[in-house]
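This is the structure I have questions about; it appears just below.
A single protein chain has been omitted; all remaining protein chains appear in their positions.
Chain naming follows the written order as A, B and C, and within any one chain the residues start at number 1.
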Amino acid sequence: MTLDDLIQRLRDFAAARGWEPDHTPKNLVMALAGEVGELTALFQWLTPEQSAAAMAEPELRGKVLDEIADVMLYLARLADVLGVDLLAAANAKVDRNETRFPAP
Amino acid sequence: MTLDDLIQRLRDFAAARGWEPDHTPKNLVMALAGEVGELTALFQWLTPEQSAAAMAEPELRGKVLDEIADVMLYLARLADVLGVDLLAAANAKVDRNETRFPAP
Amino acid sequence: MTLDDLIQRLRDFAAARGWEPDHTPKNLVMALAGEVGELTALFQWLTPEQSAAAMAEPELRGKVLDEIADVMLYLARLADVLGVDLLAAANAKVDRNETRFPAP
Partner (left out) sequence: MTLDDLIQRLRDFAAARGWEPDHTPKNLVMALAGEVGELTALFQWLTPEQSAAAMAEPELRGKVLDEIADVMLYLARLADVLGVDLLAAANAKVDRNETRFPAP
């Protein structure tokens, strides 16, 4: 299973349900922001140390997996609708970051 | 270039700069939320129709590519630090969504 | 009831429950981001026109009131913990905006 497979699956999922008209970039950015908000809420009262051990708590682990998945789904769907190659864009950004933040 | 390659590249990038202690899940979730905020700002005054044509505007296109890349980078790094397989988690969520939202 | 009254009430509320150690600016910013995410989610699939009529839908109206209240509560609490006079800061920003965006 690759990112391209996931993107294709989401495309089919939206098409089968007639959701394409709702999937404008504007709406999908909001959906992404909403899911990131839910993910943030899971970590808000944890110390940094507790956050590093979050996946060892079964109930919290399930919630984190659920929310991080939702973030990935909306990000992949947004990229697809915008025609953005997510991995290429991410790699190009790391290239720029190599210049901005040279390794010692 | 796969998502796994990107994750490995980010791991090396952080290690080479001594950034690992800062990359707690709590901090990375905040960084992710910050980048999603910047992405949201690019679309805030656009109509849904304008948002669908965002990539045809060269200046806006560059900004969208930059911000969507930052979101992908922090999401990938967060998943790595948490030990989450992002594609597996996303696919498992689509499985659950197939049940929650049956296709007509 | 003024904003100062609300801030005092939140201060007493946190103190009575022993929550002050959890109310660091970092944690409160995350809580604010989480609530804004929930508010955003309420509007994500609405057209701009539907969003303008949101308060005419009784169920949606209740959710919007609840989430907008949570955003106000965490913003007020964050400002208090940081020692920021929220209204003074906001007015100073409008002063700057008068210069940045002169009225025609």
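Basically, a residue touches a chain if its C-beta (ideal position, glycine included) is under 8 Å from a C-beta of that chain, and two chains touch if they have at least 3 such contacts.
Please read these numbers as outputs of a predicted model, since none were measured by experiment.
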### Query
Which of B:A41, B:A56, B:A88 or B:A103 touches the chain that is not shown?
B:A41
### Footprint left on chain C by the chain that the document does not show
1-3, 6, 9-10, 13, 16-18, 24-27, 29-30, 32-33, 36-37, 39-40, 43, 46-49, 51-52, 54-55, 64-66, 68-73, 75-76, 78-79, 81-84, 86-94, 97-98, 101, 103-104
### Summary
Contact residues on chain A toward the hidden chain run 26, 29-30, 33, 40, 47-48
### Summary
It is residues of chain B that touch the chain not shown, namely 22, 27, 30-31, 33-38, 40-41, 43-45
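Operating definition for what follows: only the chains that are shown with their structure count from here on.
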### Task
Rounding to the nearest 5 degrees, give the angle of the rotation that lays the CA atoms of chain B over those of chain C.
180
### Query
Which chain C residues touch at least two other chains?
30, 33, 40
